[in-house]
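Report on the structure given below.
The excerpt is restricted to a subset of chains, each kept in its original location.
Each chain gets a letter, A and B, in the order it is written, and its residues are counted from 1.
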Amino acid sequence: MSVVQAASSLQLCRIMRPDDANIVGNVHGGTILKMIEEAGCIVGTRHCNTQDGDRCMAALVRVEKTEFLFPVFIGEVAHVTAEITYTSTHSLEVQVQVMSENILTGVKKLANKAALWYVPCSLKNVDKIMDVPPIKYASADQEELGRKRYGAQKMERQETKARIEDVVPPPPNPGQHTVGFSQSSLIHLVGPSDCTIHNYVHGGVTMKLMDEVAGIVAARHCRTNIVTASVEAINFHRKIIKGCVVTVTGRLTFASNKSMEIEVFVDASSLMEAGKEKYRAVSAFFTYISLDKANKALPVPPLKIDGEEEKRRFEEGNARYLQSKAKRLAEKERQE
Amino acid sequence: MSVVQAASSLQLCRIMRPDDANIVGNVHGGTILKMIEEAGCIVGTRHCNTQDGDRCMAALVRVEKTEFLFPVFIGEVAHVTAEITYTSTHSLEVQVQVMSENILTGVKKLANKAALWYVPCSLKNVDKIMDVPPIKYASADQEELGRKRYGAQKMERQETKARIEDVVPPPPNPGQHTVGFSQSSLIHLVGPSDCTIHNYVHGGVTMKLMDEVAGIVAARHCRTNIVTASVEAINFHRKIIKGCVVTVTGRLTFASNKSMEIEVFVDASSLMEAGKEKYRAVSAFFTYISLDKANKALPVPPLKIDGEEEKRRFEEGNARYLQSKAKRLAEKERQE
């Protein structure tokens, strides 16, 4: 009995349970994101330790835009396949694919595809970034494509670093369908099970909390069964350590007639160290859609905009929406 | 208690999942108690670390009598708001409120109100109690009311210290509806997720285990859907450390025609240290009611009493029951 598995790839799977899903049975996008990141972390950490020098952990720094192609349901088996697809001197890209399998009917569906970027941090000194051993490419073309993805994400990461801004508390008595009405926050005390062995929070745990808040915002706005449709690229600006309290806040930025865009902020603060200020660790845009009982898309109530700031964010959201739409159409045409 | 978030207040929320509830969908009282304590612990620990000196954790020493006003269901969002409402030299009071929100209908209900007392323990030496920085009160009246609550709980805590007694094993073949028939125990090996970062069990984890045992006792007695109606004041006599085994035992003390009172004991013992004996860490009285499918109260089978000890406990339970009833009536009249 032997399933050969290369050092730079990995397969994991798990049955989806009631706690992984909402009350209608749709597995949360956050559950999927957490599994994807677990696979990426294993394959990345394993690869970076295939050389001499300090032992290290692969720390998640970025997830590329991710689309949820097919819903996964309770009782199905989610198969996650991860493979290292590019290495630079100090970072590596892992591409991950999630297949859902209904073991009663045998039907398999591609639920998700994602690309994650990791950097190896020394276990002795977490601020020291280690070198990444190079992988072998099947062709020069493949390497070249990887180099392009690397360059593109690097540029984007630098841009987004500046975009950090404060979350304004909602107005005291916001009307229905306004931004303030559905804005939501949760706090979570980081425990040992949330962490890697060097006591930093797994990126997947953070993404699961973000998806939970985004889901609450979406459900408050449209009061129906809602599911994650996609996530814009997420940059992990700062690490979060065990013993911190994280505050995760979500607010609507944009709504089309069939989708909602929710901006989610993750702020971390130490309970113990009064001097250390709260800091923005991650931020991202989640897109949700609303479904009826037959899993068909429902119309979304229009978002009531108030003030210059909300208007600006709405327009930026609209631009992202139009860009995504154009990209989807272009891909469809290419396939036909 | 307003939603603006000062250093001395906090809001957390979480969607209720299938594992938080019984098979009928009612969220366990223990789940609510655990959330309440998490909020209290964060706000208390944060406050006590806003000064120089050793870093410290807020350790739960007492929860005032708590009533479960409205049931919470799977899929609802529970909002927990915590605020520091009194500080003495070495302890602080946190008042917590739980609102349940049905995010599909928008209906919100006050599910629970609680008051918790914490003392700050140094992380360097857990037996050293730190000073608590004073809070500012909105008025002299508010401070005076807090001082009265502080005095009252202090007196009660001293009284209860003496009340510790052994739990007798049930008779070998107890008849139905006797005390021995429904008496139940569980053991739990304390794991990392149960603990604060200084390796002591969260008070909320202990309360959740206590509610679990009390619920099994109540269900064994009346074989219906049962829910937590209230909890008498709980005093945390001793701390429980990681690696301990806790034994949680519940037994019926009293039953009226619509409610059951269950006494719950928590004993802790180290698996490793032979010298250290088993000790009583906590004890409390839980009141349960029995519900039909429409969530209406059902009659409870009478409790069959055997021997002087059971009779004494029954009468004490009856006295608590009559006192609660009188208090509820007085409050009702005052409100009208």
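The working rule: contacts are C-beta pairs under 8 Å (C-beta built on N, C-alpha and C of every residue); 3 or more make two chains touch, one makes a residue touch a chain.
Just so you know, these numbers come straight off a predicted model, no measurement behind them.
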**Asked** Given 2 chains in view, how many copies does the entire assembly contain?
**Response** 3
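The rule is simple: only the chains that are shown with their structure count from here on.
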**Asked** What angle, rounded to the nearest 5°, describes the rotation that places the Cα atoms of chain A on chain B?
**Response** 120
**Prompt:** Using CA atom averages as chain centres, what separation in Å is found between chain A and chain B?
**Reply:** 37
**Item:** Touching residues on chain B, where the partner in the complex is chain A
**Value:** 3-5, 10-15, 17-19, 38, 41-42, 45-46, 49-51, 55, 74-75, 77, 103-106, 123, 192-193, 197
**Asked** Which part of chain A faces chain B closely enough to touch in the complex?
**Response** 18-19, 22-23, 169, 184-189, 191-193, 212, 215-216, 219-220, 223-224, 242-243, 245, 271-274
